[in-house]
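Complex shown without one protein chain; remaining protein chains in place.
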């Protein structure tokens, strides 16, 4: 493996700064985390997007959240084919091994993956339709929800709505996992759906009874 | 989807605290990020583990890192079967759409997924061998590297070495992606392998020439 | 005193969040409390246990409860030896200075101190028997009640019963304080015994006539 490079200087510097300050001030906690293992109370599934940091919004410190980040915070439907599924493995680990109490799906505004899905559903992104497009095949998880937003004329509004649907479809797909459904039903796991507006710092929570999101 | 619950009170409180402080102080930047989109300089692939926050170690602000977090920071080999692959979709997006300059794989100590892989390779975890075990099938990505650590007698030492190998196998698998290999060869993308020791706040960088990690 | 460290970052962040939200919204009340002093209606004696917050269960706001928290919410018998007694000082202050109207003792399930007492009474905890064991000597307050639960075969049931007895022995010991007994008899102070089940969110109140606890 000949291609790995040294760490860029600006990151080396930042690391040493963190080591001398944050690490040093919290050394007791870091050593404790290393010896005692992790016992996070919640798992969060959020987007890879560089603008959304769940640790920031919720002031979460090391040890609090088990965080899986993928494109558009999507959870695929359960499959028992024996194939390799990264998101399913993360959920398996969080629910069955760490036994988290909460599983939070966090969607966000201005999601590139969602925009790509809209373009794909409207025939405007042939490259995503290609069989070998990883982004396209991943966004197929969201396709079934496109109908819900197909008639929204305002393009920004439409994207916002489909972003909220990433949370809804992920929650629905979560319930197709037998071990998730049974943990939810016997009250050892609760699910939560959130959507954040990056520019406004807003946060909405999904209310299944009303079938819509409300400001937190 | 009837099972979603309201956001737990302690997170509502923390969110409002963040909104009134961090968001308020940086509102200009958040609005800029919303309108201009994300232009992260680097992608980081790290573990879901609650104890490892790349944003913390590198003092990264919103907009800096495109972050994919999965079990044991593993990247599978390239497959063009047209199936759905979350990690591959994240790499596709980062390299082809965002055109990040750096792709960093960050492994860590006390990784539960790695320990699970060791147990599986030693026949001590039949539940992971089961076809329908998501964790087991995901950790299969790392299996080929078990031979490199099989003879290390000290159990902790063995786990540390295999954790470093999650980074090596991920870098190797990255190079099987045609678009990654070509971006690396024409110098538009550089790869980096890191491993952090949680308790000691240590950070090591992979040097492919020497085939080992060095303290940063 | 060279060993004090800066406040951990996660608490600094949370404090600033509280200052900008809760404090700001209630600033008038906080300033009133500072100038007018405290006039709590009730004193609560509860356990240090991190899972039991009387302010939470009773939705108590700043200024409502004078709260003394110690191991296993125990009140020792009155002693007039002139030695230093923290719990007695707290009761002295609440009854004679603040003149609270109610004194509530709140016990809880899964109390570590109570389990330690059971182990000690059964000869299973030599370290607690040691003269210099603070926990052991503090739990001696509860020893006299062990006989009441000695024959309960179910270990969990036994612990739950002895937890309820922490409340009973504390109420009995309270009445050995002359100033408490006289305030109770002339109706200027009423005593209450409660026990809460953490997992079920249950609350029971002690009825001395029946010598048992009833669901609230």
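A, B and C are the chain letters, set down in written order, and residue numbers restart from 1 in every chain.
Convention: a residue touches a chain if its C-beta (ideal position, glycine included) is under 8 Å from a C-beta of that chain, and two chains touch if they have at least 3 such contacts.
If you're wondering where the values come from, they're calculated on a predicted model, not measured in any experiment.
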item	value
Absent-chain contact - pick from C:89, C:124 or C:150	C:89
Interface residues of subunit B (partner: the chain not displayed)	5-6, 8-10, 13-14, 17
Hidden partner chain, residues of subunit A it touches	27-29, 31-32, 36, 39, 41, 59, 63, 99, 101-102, 187-190
Contact footprint on subunit C, counting only the chain that is left out	1-8, 11-12, 14-19, 22-24, 27, 30-31, 33-35, 37-38, 40, 43, 48-53, 55-60, 62-71, 74, 76, 80, 82-94, 97-98, 102, 104, 109-110, 112-113, 131-135, 137-141, 168, 171-172, 175, 184, 190-194, 197-201, 203, 205-209, 216
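Here is the rule we use: only the chains that are shown with their structure count from here on.
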item	value
Subunit A onto subunit B, rotation angle from CA fit, given as a multiple of 5 degrees	180
Most heavily contacting chain pair (counted by C-beta pairs in contact)	A-B
Averaged-CA centre spacing for the pair subunit B and subunit A, given as whole angstrom	14
Chain centre separation (subunit A, subunit C; CA means) in Å	42
Residues of subunit A engaged with two or more neighbouring chains	22, 59-60
